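Take a look at subunit A:
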Amino acid sequence: MILDHLPALQVVVPLMAAPLIVLLRSGRAGWLIATLVSWFALAVAVMLFMRVQSVGVISYAIGNWPPPWGIEYRVDALNAFVLVLVSLIASVVLPYARTSIAAEVPADRHYLLYSMFVLCLCGLLGMAITGDVFNIFVFLEISSLSGYVLIGLGRDRRALHSAFQYLIMGTIGATFYIIGVGLLYLMTGTLNLADMTVRLAAVEETRPVRAALAFITVGLSLKIALFPLHVWLPGAYAGAPSAVVAFMAGTATKVSVYVMLRFVFGIFGVRLVLPDLHLLDMLMIFSAAAMITASLTALFQKDLKRLLAYSSVAQIGYITLGLSLANNDGVTASVAHLFNHGITKAALFMLVGGIVLRVGTCQVDALAGLARRMPVTCFGIVIAGLSLVGVPGTAGFITKWHLVLAALQDGQWWVVAVVGASSLLAAAYVWRFVEVAYMQPAPADAVTRSEAPLQMLVPACAMVAACIYFGFETSFSLGGARDAAAVLLGGLR
Partner candidate 1 sequence: MFTAAAAGLLVALALVLVRAVRGPSVFDRVLAANTTGTLSVMLLSVIGFLTGRPEFLDLAIIYGLLNVVGTIAVLKFFRYGNLGEPGKGGAE
Partner candidate 2 sequence: MIRFASLFIVLFLFWVVLSGFFTAFLLGAGVLSALAVAYFAARMQFVDHEGYPVQLSPGLLVYWPWLFLEIMKSAWAVSKIILSPALPVSPTMVKFIPGQRSVVGLVTHANSITLTPGTIAIEVQHDEFVVHGLTRESAHGCVDSEMNRRVRRFEGQA
Partner candidate 3 sequence: MSALVDALSWACLVAGAVFCIIGSVGLIRMPDFYTRVHAASVTDTAGAGLLLLGMMLQAGFTLVTVKLIIIGLLILFTSPTATHALCKAALMRDLKPLLAEGEATSKR
Partner candidate 4 sequence: MSPQSLMLLAVAAPVLGALGVVAAQRHPNLREALSFAAAGIALACVLALAPSVLSGGRPEVVLLEILPGAALAFRLEPLGMLFALVAAVLWPVSTLYSIGYMRGNDELHQPRFFACFALAIACTLGLAFAANLLTLFLFYELLTLITYPLVTHHQDEEARHAGRVYLGYLMGTSLTLMLIAIVATWAVAGTVEFTPGGILGGEISNAAVGGLLALFVFGIGKAAVMPMHRWLPAAMVAPTPVSALLHAVAVVKAGVFSVVKVIVYIFGVDRIAGLTSVDWLPFVAGFTIIAASVVALRADNLKRRLAYSTISQLSYVVLAAALLTPLSVIGAALHIVTHAIGKITLFFAAGAIYTAAHKTQVSELDGIARRMPWTMGAFTVGALSLIGIPPAAGFFSKWYIMLGAAQGGHWAALTVLGLSTLLNAAYFLPIIYAAYFRAPADAAHPHGEAPWPMLAAMAVTTTLVLAFFCAADVLLGFAQQIAGGAAG
């Protein structure tokens, strides 16, 4: 019986945990609850994933209002995959967060942070699970608003301004999205994703529908931080507490990409997107620009978090590039990279959090000889960095393989070249860290050996291990992405 309610539990449990943590007003209890909730969410997500594998699409009517009138939670191969990704990262980051947050955030705000953390988790899971376009907006805002708070909790006052900028950009993005949704609702009279897809067929050639497509794409691009709408991201990531940024970098933009996938392929369908709007062409160009420009920018960053943030912008380019290729391998790459980049970036930010804790800064120049001081951390960064580059044997390679394959199938050689150039740039910026940490002599007054505490190191290393594991064992990441691509492209063939 409880199994029938998994979709609701996936969202409700984090939702209830957030106020509970506020009520308790204790950082320690908040952390404990948040961690348990994230594990619970992971268990639910995995169960949902397996159920979808065995019984197909799961539909859950909130309040027993039958869709399309009521809100429907609808789990298929695609969002089950996203649910697992989000809850997985949360459940690894939260055990890590205790020590990291204690060092970075004043104690009287801990309970607020954990409350917002689970609320953000709830929003992201809700965005992924719901089958109602307006409900997506609500969850998007839940995750965004809690995200702004989380970022603003950074100890550096620059975090405040970053959070403000993020708030402005994020709100504009969400508003664009909801304008598009309003137009669609006007034209179709429904908010249910599946229903809308059906009803849109009759009106897809009208101007409002096209305007809706434009609004939604631009709005989501802002949330995704697609180049050149990414300006909010580096500051936000650089300023936020390490655990927060590890979680958000791994999940927040990813879920927005998921929504974009749903809209571009699920609702509008390529028959609307492809022919004369050149939407996908533009997406491809912007993605390519992101991969090159942001990587180049990353190369010249002096702050490790900022470097990784720009790298995220570039990697988001990989994801949207696969989407824009709109063939089976491209979408597979896109979905798989959601996962692969998610775990890679989470691992990197978690490790950098350890550096911030021990060194007090993550300015690249201050990290000379760090490998002697924090050998495990540095080695972890190298491994995860290789995944970022896309070296075989790492998760990042799997994605790149499919991306290049997709581009070749499309005959887009220039895209292949861009992927190549971008990986080179990635190698270069990872390289900068390696050279500083491994090759430069440590300052004379450096502490001999001070690894990050185990509570932080173990989850971070688990994530690094996942980068390797999913470089070989691809039946989940790639298999899931293939199923998801089949769901998305199913209507197109």
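A word on the picks: all candidates are chains of the complex that A comes from, given by their letters.
By definition in this document, contacts are C-beta pairs under 8 Å (C-beta built on N, C-alpha and C of every residue); 3 or more make two chains touch, one makes a residue touch a chain; residues count from 1.
What you see is a predicted model; the values in this text were computed from it and never measured.
S.K.: Of the numbered candidates 1, 2, 3 or 4, which one touches subunit A within this complex?
M.R.: Selected candidate, touching subunit A: 4.
S.K.: Could you please specify the touching residues of subunit A with respect to candidate 4 in the complex?
M.R.: Residues 386, 389-393, 398, 400-401, 404-405, 408-409, 416-417, 419-421, 423-424, 427, 431, 435, 438-439, 471-475, 478 of subunit A touch candidate 4 in their complex.
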